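Missing here is one protein chain; the remaining ones are kept as they sit in the complex.
Order as written gives the chain letters A and B; numbering starts at 1 within each chain.
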Amino acid sequence: MTARETLPILGFLIGAVLVSLFVTSNVVLNFLVFTLILAIAAQGWNLLGGYGGQYSFGHAAFFGMGAYVSAILQQRFGVNAYPAVAFGIAAAAVLGYAIGAMVFRAGLRGSYFALVTLAFAEVLRILANATEITGGAAGLLISLNLGAGNLQFADRSSFLILGAVLLALAMLITLALEKSRLGAQLVAVRENESAAAALGVDILAVKLRAISLSAALTGAAGALYAQYFLYIDSNIAFGTWISVEALLAPIIGGAGTVFGPLIGALILQGLSEGTKLLIGKIPGLDLIIFGVLLILVVRFPLHRIPGLLAARWRGKGAP
Amino acid sequence: MGYPPEILLEAVANGLLMGAVYGLVALGLTLVYGVLHIINFAHGALLTLAMYAAYVAHGAFGLDPYAAMVPLAGLFFVLGYLVQRLVIGPASRGDDSNMLLVTLGLSIIIENAMLAIFRSDTMTLRLPYAMSMVEMGDVLLSLPRLIGFGVTLLVALLLFVLMTRTDTGRAIRAVAKERTGAALVGIDVAHIYAVTFGIGTACLAIAACLLLPSFYVSPRVGNAFVLVAFTIVVLGGMGSVTGALLGGLFIGVVESLSGLYFGDSLGQIGIFLIFILVLLLRPTGLFGARA
Partner (left out) sequence: MSQIALSRRQALLAAPVLLSAPSIAQAQPRAIKLGIIQPVTGALAQDGEYGRIGAELAIADINAGGGIKALGGVPIEMVFGDARSTPDGGVAEVEKMQAEGVLAIVGGFASPICLAASQAASRYDLPYIVDVGVSDQIVTRGLTNTFRFGPGFGTVTASALDNLVAINDAAGKPSRTAVIVHEDGLFGSGMARLLNAELPKRGFQVLETISHPTPSRDMSNVALRIRALNPDLIIPSSYYAEFVLLSQTLQQRRIRPKGIYCILNGAASNFRFVREFPEAANLVMDCNHWADPRKAKTAELRRRVEAQGRFWLYNVPLNYSAVMLFADALERAGRADRGALIQALAATGAGFDSHIMPYGPTQFVNGQNQGGKPVNTQVQNGDIKVIFPRDFADAQPVYPVTG
């Protein structure tokens, strides 16, 4: 990882700090914080799905684990927010490892992998809805206790910086992975699993490391969600919505790239909020247009426009 | 808690009847998966659309859902064909992850179009026979469910004949097995994809007509059946027609009995655990061979 490669990430961070300094509209800040949370969750998905080719439909399992563990530790055991969030992330990683150990050992890939992860998330959702410690169906409210020491901020711009720092970290991890031996092996697994195995790659070990790391990142997003909204229940934490958001963003923005999840999350949330702002009268109409735009984005990939323009530019420079 | 035998018997019978309709919903999903190799996210929304269609057919044209079954199946075949040919195919440009996004986009469009048109009210048909029960010894069975069971078996049989005895069926199976090979021998793969999607959608139209007399319609009603349909598809082996039917019956009975003993909430966990175990231990499905 060279300094030049980290430059865009630094640029993103500086941009986020500038936004937090100069944007006063809480509508925009709230939008950006939520988008960053989704982008972090999506970055987690991207590690496993984008680089490793293992399409999970159940990243809600990790998002929810991060959210619930950090919230339960704070609310039920009086643990400070910082270690609680750290434990939440660790718990998500352990869950990722455990699910991976079962699923990858059984040799599940492709649609089978997608469906089994979906099922794990659903089982967790039903359990979280039924057990006592999670607050059951009533959900879990983190007590309002503003202060940096409790990882609760009165202003949304501080959350923006927190989210941006976490996302930048996630991007650095992704970048480091891209350059590492593990990353190369992961891509080899994505491209051709049997060929990778023939070359002596320990497929199971590679996938397990990837899913643990992936789960940790998505778990961090879950913990951040809980910290930001101070309330979670089983449908928020383990619901299919976050599994879908986590996989949509990288696929739209560019799976297997460092900036793909962020770009995808911005496009998706921008479309979603934009249609809502423009068409508010008839319930559902904005989401219909969102659906149409989603299909159009797939048909005519927006995120490739900068790339296409750049290619054209280069094409002109060197005929 | 021990239950008297007639209650257990009735629970099993109910499970079988309900499971048949699950199987029918799963049939469409498994066919599309087996041939196009995509997980169709729009399946639940298409079921919702079909249920509204049956509702409107009754409200606007006075058509009984059972009478609407054949015309709606035809209509939805055409609809499914066109959606695959004009929307999913071109928009996804042959990329699997794109297909997934496109079907997801479709489901958002359909669900919210139903919300915008019909509003959010939960609607039900009032039919004279909806409450009828058939007595079989000690066991009371709902008449609409019994009809649903019979029709599902008939549809499965027709599909089986279609797949094994007709040129279209042979072409579908050829494409499912070897896409490029099929194209080489002159099969129009895009056409076969669309036909398969059309058949899957037609199955949903029939399922909708069978459900409507004893169920309700709302913009999100299809979601209630989608996850269970996925489970059945996995259980029966992805792509297998008989597997889907048997899987449906099996899940129906499991759901019914676990609901009886553990309550309907936790009973749902039973379904997902079976799902996970089958995937881990026997990913080709419990009922063996692919169609």
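What we mean here is this: contacts are C-beta pairs under 8 Å (C-beta built on N, C-alpha and C of every residue); 3 or more make two chains touch, one makes a residue touch a chain.
All values derive from a computational prediction rather than experimental measurement.
Colleague: One chain isn't shown here. Among B:F77, B:F225 or B:F275, which residue touches it?
Modeller: Candidates B:F77, B:F225 or B:F275; residue touching the omitted chain: B:F225.
Colleague: Looking at B:N40, B:S92, B:S107 or B:S142, which makes contact with the chain not pictured?
Modeller: Once the missing chain is taken into account, the touching residue is B:S142.
Colleague: So that we can see where the missing chain sits, which residues of subunit A does it touch?
Modeller: 25-27, 30-31, 34, 126, 129-130, 136-139, 141, 143-144, 154, 229-231, 233, 236, 241, 273, 276, 280, 283-284, 286-287
Colleague: In the complete complex, the non-displayed chain touches which residues of subunit B?
Modeller: Residues touching the hidden chain, for subunit B, are 3-4, 7, 10-11, 14, 18, 112, 115, 119-122, 124, 126, 130-131, 133, 140, 142, 214-216, 218-221, 223-225, 228, 255-256, 259-260, 263-268.
Following the convention adopted for this analysis, only the chains that are shown with their structure count from here on.
Colleague: Indicate the whole-number Å distance between the mean C-alpha point of subunit A and the mean C-alpha point of subunit B.
Modeller: About 32 Å separates the centre of subunit A from that of subunit B.
Colleague: Provide the residue numbers of subunit B that touch subunit A in the complex, in ascending order.
Modeller: 33, 37, 39, 87, 90-93, 97-98, 100-102, 104-109, 111-116, 119-120, 219, 227, 230-231, 234, 238, 265-266, 268-269, 272-273, 275-276, 279-281, 283
Colleague: Tell me, which parts of subunit A touch subunit B in their complex?
Modeller: 55, 57, 102-103, 106-108, 111-112, 114-116, 118-120, 122-123, 126-127, 129-130, 244, 248, 251-252, 255, 282-285, 287-288, 290-292, 294-296, 298-299
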